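Just one protein chain is left out here, and the rest sit where they should.
By letter and in written order, the chains are A, B and C; residue numbering begins at 1 in each of them.
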Amino acid sequence: MSKSEFASVHYSKYLQLDKILNAQDLRSVEVGKPAHDEMLFIIVHQAYELWFKQLGHELESVMDMYRDLDMDEKEVFVAVNRLKRCVEIMKLLVDQVRIIETLTPLDFLDFRNYLLPASGFQSFQFRKFEVMLGLKVAKRTTYANKDYRGPFTKEQYEELTNLENSDSLLQQVEQWLERIPFLEFKEFDFLSDYKKSIDHMYEEEEKAIKSTNIDEKHKKFRLEMLKANQSYFDHVLDESKHNEAVENGKSKISYKATLGALLINLYREEPILQLPYQLLATLVEIDELLTSWRQRHVQMVMKTIGMKMGTGGSSGHSYLKKTADSHGIFSDLSNMATLMIPRSELPKLPDDLKKELGFYFTNIN
Amino acid sequence: MSKSEFASVHYSKYLQLDKILNAQDLRSVEVGKPAHDEMLFIIVHQAYELWFKQLGHELESVMDMYRDLDMDEKEVFVAVNRLKRCVEIMKLLVDQVRIIETLTPLDFLDFRNYLLPASGFQSFQFRKFEVMLGLKVAKRTTYANKDYRGPFTKEQYEELTNLENSDSLLQQVEQWLERIPFLEFKEFDFLSDYKKSIDHMYEEEEKAIKSTNIDEKHKKFRLEMLKANQSYFDHVLDESKHNEAVENGKSKISYKATLGALLINLYREEPILQLPYQLLATLVEIDELLTSWRQRHVQMVMKTIGMKMGTGGSSGHSYLKKTADSHGIFSDLSNMATLMIPRSELPKLPDDLKKELGFYFTNIN
Amino acid sequence: MSKSEFASVHYSKYLQLDKILNAQDLRSVEVGKPAHDEMLFIIVHQAYELWFKQLGHELESVMDMYRDLDMDEKEVFVAVNRLKRCVEIMKLLVDQVRIIETLTPLDFLDFRNYLLPASGFQSFQFRKFEVMLGLKVAKRTTYANKDYRGPFTKEQYEELTNLENSDSLLQQVEQWLERIPFLEFKEFDFLSDYKKSIDHMYEEEEKAIKSTNIDEKHKKFRLEMLKANQSYFDHVLDESKHNEAVENGKSKISYKATLGALLINLYREEPILQLPYQLLATLVEIDELLTSWRQRHVQMVMKTIGMKMGTGGSSGHSYLKKTADSHGIFSDLSNMATLMIPRSELPKLPDDLKKELGFYFTNIN
Partner (left out) sequence: MSKSEFASVHYSKYLQLDKILNAQDLRSVEVGKPAHDEMLFIIVHQAYELWFKQLGHELESVMDMYRDLDMDEKEVFVAVNRLKRCVEIMKLLVDQVRIIETLTPLDFLDFRNYLLPASGFQSFQFRKFEVMLGLKVAKRTTYANKDYRGPFTKEQYEELTNLENSDSLLQQVEQWLERIPFLEFKEFDFLSDYKKSIDHMYEEEEKAIKSTNIDEKHKKFRLEMLKANQSYFDHVLDESKHNEAVENGKSKISYKATLGALLINLYREEPILQLPYQLLATLVEIDELLTSWRQRHVQMVMKTIGMKMGTGGSSGHSYLKKTADSHGIFSDLSNMATLMIPRSELPKLPDDLKKELGFYFTNIN
């Protein structure tokens, strides 16, 4: 039976402050050599863990929406709001690095030895968050060929393994993008129209450059640049090239999902695509902030322990650097920038398709 | 016997994550009506409490330095660094308001009723922090004439009462400022020289304004402004006026301490005053951030519950507004800005005093 | 005839850096007493003016959309994006105060006298921005009964007067809200259903409190609080009370617009209301940031010149304080928080209305 809704609640009981505020036992005090700054070290990591829990809570709820239902329009709105909350939290996590940086290497040495081999690599929640978003073992930069699941309990190891084998948010979004229904609509064939636009755009630009009154060297440079930029479109125009990119790990989502994402990005202003566009943009922002956090983490480690090995036994600085460079998750979505074309070249949507993309209310008037 | 320094430590044990991550029991779940956003509400408050603990840890260590020893030069350096860490933490606390603001009023209503009468006024740590800094009961804005110590346990009530009766950081700093030794030094009498400078400065400005080729109305306006600004110096030139200000609550520190703070602000570039200046400036920054936090708190409450009463039964918004306006602690130090004079008017220090304010190494060469 | 699209452009010419970087003539240098920090003073104000220009550019474009067309769904999306850009810019403006605060009072005094009577009150762009948003002369806190348009040229004076007499963004939004079509729809009468919900909600809460096993004092307190909160709903349930509030300046928008805003806030998840909700929420955020900027401005002035009069002749600190407290523009929109009710009490929309609020595509399936 559930408790009464109207029972009295006290702030400190409600927040379980007896647990929260009694969870700081300094190792330096335990070994009899109290170090003032160890408190900061503990608190800052605990604050990170609290926020990781919240990030997990939001992420799970979004993944549940994708799982249980077919993600209707109301839910896309709710999902966007929850992912934007993740963005705000992650901005805080990046800023929070400034606080650890007030811990100077000299002060850190007062207790660092007592912490071995505890290490940030042992944050189960953070690993879970990465896996849920879509980072796969195969893509993971490892140190010394160690399994990242090594430091965890049997239950945690299994939970991570199960998560790796279930759909990540990236995969859920991929499937959702594959279901976007407007790629072909009666006489409208998105891909062929898009291709025509690109061809036309390049022809016009080429013509203009050639006829312009600039020096030959500059002209040649512009024509080369034009050609180089054109090649980026090949991947999306040619399914086999895309599949190649998937195989060698440069792309993570299917060809059809890529086209769906492209359509949303190009026609974002049509009512039915506005929230889907915000969702994709928010995922890119989360990815970007994750990278920023890794980069600031590298700087902080460099500042605190220098080139030494991390407490967990990795090469510290250089290991973290590699993860910052290579652990992007939604890169297919940020790559959309490469595939944009000027609005003036955008294939015009037929009227009956525009109606389908609009609101019912407006349309009947 | 203390534990071995080299025992193995595991991340999640070290951080006591079993406590930290199992301290979120949603009331809405308890009463059988789960509300997704209640998790955020709990986590954000727990994160605040963790940081309050850290702020208390830093503040206590600085107050201990003032208490046990006579705050030598090395300690001023350490104190400045720890107070600057408080500044970084408080910046985060202000930014963290953005995260609660992602909780919209509609979402808050899903669980708000289950929290009554829990309230942020019941944060013991925050009250302690305020009292330790120097906020006195007599100065406190109250709501409904309630004692702010009401919601706490007997032990907590007594701890707050004891803290109110001991020296706050403000009082410690006041006593330290009173001990600044250079106000009179052989032929140098700081106050009389400072007065001469002010008089000279005003005479010159008056002369210049009168002889300038501007219209009479504008001239009159400038002369009035000159006079108005001059009146601010009276308080520091006339001890009885200062004591009046102390009595009516406009000043919080003694006349002598005020002169000490003034000397430090004016001659901050002399080596022995550099760190003391940084200390005073950092206290002003802490006060400013406390005000910013209160102001953002007002905005957040306004945004989340509007004009309704707070869960604790206060008038919410308007009560918080008053505390933001009136709970400044180190206002005597920020007022120093009013008492500055241009460097060109600064009384010149005699050579033997300058030597005293410098480093031993430089001086003997 | 327009220039060629393909002419070569050089960075420094394009940005007109010859103007931008040659617009810093230090008065202190002119009068022969160079003050290092005057450069900062100039640059920081110029950076503010650049951003004010950008804010004006965005605001004008949004107001044009409201003026020329009937603000269709695509445009609401574009307007939201541009207003969100304003939010990002205003966050920067608030943060930028930190930079001026590195100018200490002692350093400011090195050149402050040479600036008289120049003053931040003379920023034409900022005044324009305030008026365009919706701040009216009648609401303006003044100092010494001076017209805020006094310092400007004849052309600027007239431009401000014309702006005051045209529709502000607040008024445009008001009219747009009045046109929201769903307040009455066949058998659905929003206001009467909302009233029923409120009555039901209070009856249930009252019953629950009375039957709960808590002490009488606490019970009485809760019942009083319940009643107090209920009174806030009277304004929206009784048109004459709202009109009273408009007359005494507590409300700024019409009764009908208020109901429109309420509907959007309560049913924000319906597709056709998602972007309108984001628009209202973004306006509240802009208002909040404007207040934060004013509050930080107060702190900065306090820190830089203390209690002295501003260079423009106002009482500086206390004048600015008043504007921070009273110059809110979209307060009717932030007050919506007061009028929210739990989702469980929300009047259910009839199916045919829900269809009208949804997408055409979804509905026909």
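Criterion: a residue touches a chain if its C-beta (ideal position, glycine included) is under 8 Å from a C-beta of that chain, and two chains touch if they have at least 3 such contacts.
Given the structure is predicted, the values throughout are model-derived calculations rather than measurements.
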Listed residues B:R98, B:R149 or B:H218, member touching the removed chain: B:H218
Given C:K84, C:R149, C:H218 or C:K354, the one touching the chain that is not displayed: C:K84
Sole contact to the chain not displayed, among C:P151, C:G260, C:P276 or C:G358: C:P151
Hidden partner chain, touching residue among C:L40, C:L163, C:A228 or C:L346: C:L40
Hidden partner chain, residues of chain A it touches: 33, 105-106, 109-110, 113, 116-117, 205, 218, 221-222, 225, 228-229, 232, 265-266, 268, 284, 288, 291-292, 295-296, 299, 302-309, 313, 334-344
Chain B residues touching the omitted chain (full complex): 4-8, 72-74, 77-78, 181, 208-209, 212-214, 218, 268-272, 274-275, 355-363
Contacts of chain C with the absent chain, listed as residue ranges: 2-6, 8-12, 14-17, 19-25, 27, 30-33, 36, 39-40, 42-47, 49-51, 53-54, 57, 61, 81, 84-85, 88-89, 91-92, 95-96, 98-99, 102, 113-125, 151
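We adopt the following convention: only the chains that are shown with their structure count from here on.
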Equivalent interface positions on chain B and chain C, same or different at half: same
Most centrally placed chain, judged by C-alpha centres: C
Remotest chain, chain A as reference, centres from CA atoms: B
Distance from the mean Cα position of chain B to that of chain A, given in whole angstrom: 39
Computed distance of Cα centres, chain C from chain B, in Å: 29
Residues of chain B touching at least two other chains: 33, 113, 116-117
